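Here the complex is missing a single protein chain, while all its other protein chains stay put.
When the chains are written out, they are named A, B and C in that same order, and each has its own residue count from 1.
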């Protein structure tokens, strides 16, 4: 087993107790914990070089600009972008997807055009398209999941015609752990000239991601789900796509000239970064990317496969426990959703919390998927590099206690 | 003189030297420095209670949610909002203005409608309206500045008719320090049923601001300009206005239900906060607001009047120095723009930087104002609570050196 | 007793698994729906009112044991009560749960203080984030009663 437990010392939060127990954090799909390396980078920025970027020519401002643009270069190379200019900082995956939907979609889509999604999409990759549909009259079409929780591609050929302009898919489901079939969709989409957008909010943090290899048109993710600060995320786009796209926010820094009635835009990526950006947060994300790169994303993925495999095995020992997601731990992500007998997900979460085990319960911002699975809510344990098999054991203990509290044999 | 110099010890950055001199930071209109109280709040959040908000029912998540919503309540009461629900967190003033322009403007404005601005607006309060104009065909109309650098209201009565739907004005210019005549504009706008939007990015940080007293419809500001972290800001709106406004970002947390083709929105303010918000940053802004409240915003304003008065007096001693802005220090903000003989603003900034004095040079994201002033760029010193008269003296010394470097007598 | 044992008392699990008056009413009735946006719990309520007295109730919904049991117990208590009495019970319940502040709700001298099985929900107080679950049926009830008065 890939042992990364020595890394836990980098995460101050593990000194905490929850309800009298050492913290077992199994909610990394919602947000990850932060290593001191990231916390201190943000701290040091504010203490020693805080200034606005791209403005004025004083020393502090130049240092802040170098650090900010340096972070852009780091994050761009982390996903193997050809150039830092392909990477636009944003508040997070949600904002990035909205920017694409409005900035590209609103200007290139019209009535009768189709956007293909999957039923496993997070609301962040559903609602923006619904909003664009209101303005343009485009149609949304959904691929479904098969009974192995894999995206069902059997109807794809029939679906794809010249009406399809965009295929937008999650790289990894935050509910079932299903991997989106990005490569297959890119090839299929190309054949009808459609763009592919990858919601990589759960992909980039958990496995190597190479935008040149994936060859999609846009790819988005959030910093806070990959050890970085809150308030920062990114949108990567192919240069041609970024050129075609209109800015969705107007303001300072995104312009080359502003008149009273007309303005001209700055070159990409600045065209998309109106106003003061999340400077300290971008620099913090740079530190997160350094941290992950030092471990190696293959190692992160392997560790996650192993811990997910162990979890699936241990969960299978619990009577009446049903996992919603693919069963092969090496072909899925580390978000494990489940139900347990007739115990509601919120009751499970409350009981586990009393054991110091933090899991999430609810619809996980994926109501269409919940309807597809025909459950109102699931409990979800999600893993990251700092989790150990001990954490899984603590989860299992807590679930057995839930059974007993609900008067079910264990 | 209101002496706040004891507060400087709270700002770690003042331990720094710039080009061999102790830092004199005169660029607070671009972004302010941060006290340890803010830096440590962010730090402690990541170390001890980091979790996503409004999600799941585990202890960490509940603590993070309480801290985040607690920050909303603090920031709302700082501007005397009637309820925390009137305050929407955003990435900053720019994002807030774009949200209003798109979320309210795009849904309520149509061809022939007018938006009244002033020539002193920051690009953040110009470009979004130009973008909305492209979609709707509205007209932008500008109030100008008189020769005292005050907004010229003489033509207002003629200008205001039922075509005017919005009056959007800066509460304080980041270039000239001019105070926007908000109360006068609110009264005038009411008479034709127009909304008033206040860009308070330079107002809220520097003086008491009371949204009930101002009685505008929307008011926006940025956290990083008021001791808070980067990546956070706010939009305050009257409840009716927020109800009328459409969300501009779709995603998690802003919904009450999501179907495949249609969704329903969550109540205000969550309707406007799609996805994971800048959690740590909002909490940091809460700490900034605590810090400012402990000093008292009257004291902050008085100190700024005094230091601005001292600066105007000392600058007047320098030959060929021209200040662009009102001359009464008690009726203006602490952003002091100037030119010096034929020395270009960037040369001034470079020379001052060698003296450890950080000022900004350029168009200050206010190109329409630069054209009005008929200058391509100005140098700008801007003050905040940590500045002292010594800082002003250092500025003056540097400017005298600039004269001598450019072969002008001193 | 651990706080979890206090939370998941037998009577609560019983109401969760065997909710009373589950379904909907036919004929004239008042209908109200409630939802807890943060956790997705749903609760809907039908009430029949005859001459100011709640003569029948039916509930539907889905959610955790606390919200569903609270709803089931609620119908047990309110059926047979006048509208005013039902409001009084609601107030008493909210006092007991610490949702509203005031004098001791379980003082036996207090009118309307008879909460019956509902007293088992006191264990929820130790779980602040779950209080809204227990409260969901009661906010729905209040909405329904307000509709009659309006």
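Simple rule for what comes next: contacts are C-beta pairs under 8 Å (C-beta built on N, C-alpha and C of every residue); 3 or more make two chains touch, one makes a residue touch a chain.
Worth saying up front: this structure is predicted, and the values here are computed from it rather than measured.
> For the chain that was dropped from the view, give me its touching partners among the shown chains.
A, B
> From the listed residues B:59, B:202, B:222 or B:354, report the one that touches the chain absent from this view.
Hidden-chain contact among the options goes to B:354.
> For a quick check of understanding: of A:256, A:293 or A:404, which residue touches the chain that isn't displayed?
Touching the chain that is not displayed is residue A:256.
> State which residues belonging to subunit B touch the missing partner chain.
For subunit B, the residues touching the absent chain are 342-347, 350-351, 354, 361-363, 376-377, 401, 405-407.
> Which residues does subunit A use to touch the chain missing from this display?
Per the touch rule, subunit A residues meeting the hidden chain are 54-55, 57, 62, 256, 266-267, 270.
In the analysis below, only the chains that are shown with their structure count from here on.
> State which chain is most central when centres are taken as means of Cα atoms.
Of the chains present, the most centrally placed is A.
> Mind checking the centre-to-centre distance between subunit A and subunit C? Centres are C-alpha means, answer in whole Å.
Between these chains, centre-to-centre, one finds 39 Å.
> In whole angstrom, how far does the Cα centroid of subunit B sit from the Cα centroid of subunit C?
The separation of the two C-alpha centroids amounts to 48 Å.
> Hunt down the residues of subunit C that sit against at least two other chains at once, touch-wise.
Within subunit C, the residues that touch at least two other chains are 39, 130.
> I need the residues of subunit B touching at least two other chains; which ones are they?
Answer for subunit B, listing residues that touch two or more other chains: 55, 57.
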